[in-house]
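Let me begin by handing over the structure; questions about it come next.
A single protein chain has been omitted; all remaining protein chains appear in their positions.
We call the chains A and B, going by the order they appear; numbering starts again at 1 in every chain.
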Amino acid sequence: MDRPSERIEDTRSGSRGSPSGSMTSAEANAADSFLVRVLRQDGPGLTSYWETHRVAREPDMNCISVLQKIAERAETIEGRRVAPVAWECNCLEEVCGACTMLINGRVRQACTALVDRLLADRPGEIELRPMTKFPVIRDLVVDRSRVFAALRKVKAWVPVDSYLDMGAGPRQSQEDQELAYQYSKCMSCGCCLEACPQFLKIELVRGKGESETDFRRRLDEANRQAFLGAHAIAQVELFNLNPIGSMTARQRLDVLTGEGGVQICGKAQNCVKVCPKGIPLTTAIARANRAAVRHVVRKWFDL
Amino acid sequence: MEASRLTSLFGRHDFAIRRLHSLLGLMPIGGYLVFHLATNAAIIDGPEAYQHRADQLHKLGLTTIVVLEWSLIFLPILFHGIVGLMIVSRGKRNVLNYPYADNWRYTLQRLSGVVAFAFIVWHVFDLHGWLRWSWWVENVARPLGGARFMAEEAPATASAAIGRAWWVIAFYAVGVTASVYHLANGLWTMGMTWGLWTSQAARRRMNLPCAAVGIVLLVVGLGALGAMVRAGRLSNLPDGAAGPVRSAPAPAADHASPRVLGSAR
Partner (left out) sequence: MPVPRVVIIGGGLAGSAAAMKLAELEFDVSVVSLTPLKRSHSACAQGGINSVNDLTRQLGDSEWKHFDDTVYGGDFLQHQPPVKAMADWAPRIIDLMDRLGVTFNRTPEGFRDQRRFGGTLYRRTAFAGATTGQQLLYALDEQVRRWECAGRVKKYESADFLGLALDDHGRACGCVVQDIQSMEIFTLPADAVIIASGGCGALFGRSTNSMACLGSAVSRVFQQGARYANGEFIQVHPTAIPGADKLRLISESARGEGGRVWVPRRPQDPRRPQDIPESERYYFLEDRYPKYGNLVPRDIATREIFRICIEDGLSVQADRMCVYLDVTHLPRDVLDRKLAGILEIYEKFQGADPRTAPMKIFPAVHYTMGGLWCDYERTNDGELVVGSPRNQQTNIPGLYAIGECDYQFHGANRLGANSLIACIFSGVTVAPGIAAYVDAQQRRPAETPASVFEQSRRAHQEQYDRLIARGGDGPNPYRLHQQLGAAMTRAATVIRRNAELDAAYQEVCALEEQSQRAAVADRSGWANQNAVFVRALADMFPLAKTILRGARLRDECRGAHYKPEFEMPAVDSNDPQQRKLQAERWCDVFEENNRRWLKTTVASWSSERQPEICYEPVDTSLIPPRPRLYGLAGADVIEQAWRTRQSRRELQPLVHVEP
């Protein structure tokens, strides 16, 4: 693996060290450019380091276009050529959830993080970091497979008999549809998990001599024990609300009241604040709690 | 191996443990806190009222008291406190990055829980001595400065203990405030834990009653504390102008011994 040999410990001292001639030109274009501090990491388990890029300011920029410009130029403010910053994105319309990262310390999608607003809040500089609750793959790319593992764990699907033609699905009230639609907009971006103080990072390192399968098994076990998170609890609500899904509601409630279940929620309620889709996650949690209590009581008394 | 078996045991029963933790917070711990603060508040009406209340309680008889205080107070608090510390240790607070009101409440709930637990452990030792076993009281609790309270001399011993230094008063104020916050906010989160208030509107509405409970309890608790400190100041006046406060007896052990389990020789 090729890694930059030099790492900048303090980017500010780096820029102070530049010759005075370029300082004036830097000052001159300070108004139409800004700095982007990126926390980079070359691979899993490696040390992270800050890197600063200067980006020319253009109208209607968001953090995606900032990263595109960085990729295009791939040069730090010290003039060092570097590999383009790696990041994940796809739809750029805030429906795919891919480009989630910490922007000025707050978790959100890069596509809706508008440069003009960020610079109004914090002039001159934007800070980009990978999410902290997931293992870093490279730079701003993190491994969110745990988010999908949670969906597998709670059996987040409608268990239909077959895909043959069996007529329409059951009817549903407008009220139920409206609630279900809210939950169903979840794009598994992980914002709720990043902001949740009860959701902790799992980063396992494959041991020497440990086979891929053994490592996977260990990771699955760690995921199984750990907190599901708000998104998966909302998916339990979604599928238990569905007329067909409700037929297997007990299976999902077993997961919900098992290890890593809904009981871990600490009611900090950051999830609902940071959710880019405005999903009523705390309502889902409260409803899931009600169902969980009822489920456990029923099981206890064999009702 | 043992440790992992223990974790998996806790893991499998995590739901039950946390629900029990939540339930105990309300009953008996929350209930007891209300009762305790209300009892203390008798000092506001004067030392006799306070002594009267203490006498009433101690009429239950030693065995009953010991059974009740362990089953309804100490063990629940220990369980709630230890599980609580585990919960705190398994969270990663982030209120500086996400400074939302609810996140502050979450953080304060943990902080107040830790403070209240530490306070209660200390407070029980300081006044009660933890155990009513006379050997313990004589040889451990008293020499370490604990077990200062005596039911026969309730106002005097209590006010002397609480008013003995500024930091003790301050610790009491902090401890009472933390306990009250923890209960009031805990009441609200409990509604979510048990699915009592599920919609956002309901949850917002329930803030009010929970806050009201907290404020009333805080007023009662801090009022009693103030009255207690004032009572102590009056009794310490050199000319005895404090009025009918019974003076603290010098060798407290004699009075305490009848209420201590196991006889000291």
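Everything below uses one rule, namely that a residue touches a chain if its C-beta (ideal position, glycine included) is under 8 Å from a C-beta of that chain, and two chains touch if they have at least 3 such contacts.
Because the structure is predicted, anything quoted here is derived from the model rather than measured.
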| item | value |
| --- | --- |
| Visible contact partners (per top-of-document touch definition) of the missing chain | A |
| Residue among A:160, A:247 or A:297 that touches the chain left out of view | A:160 |
| Contact partner of the left-out chain, one of A:97, A:197, A:229 or A:280 | A:97 |
| Residues in chain A touching the chain absent from view | 1-3, 42-43, 58-62, 64-65, 68, 71-72, 74, 81-84, 86-98, 111-112, 114, 116-117, 137-138, 141, 144, 148, 151-152, 155-160, 162-163, 165-169, 171-174, 177, 180-181, 184-185, 187-188, 238-239, 242, 244-245 |
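Note that in this section only the chains that are shown with their structure count from here on.
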| item | value |
| --- | --- |
| Separation of mean Cα positions, chain B and chain A [Å, integer] | 41 |
| Chain A to chain B touching residues, read off their complex | 105-106, 195, 197-198, 200, 225, 257-270, 273-274, 280, 282-283, 285-294, 296 |
| Residue numbers on chain B that touch chain A, as the complex places them | 11-12, 14-16, 18-19, 87, 90-94, 97-98, 100, 102-103, 105-107, 109-110, 189, 191-200, 203 |
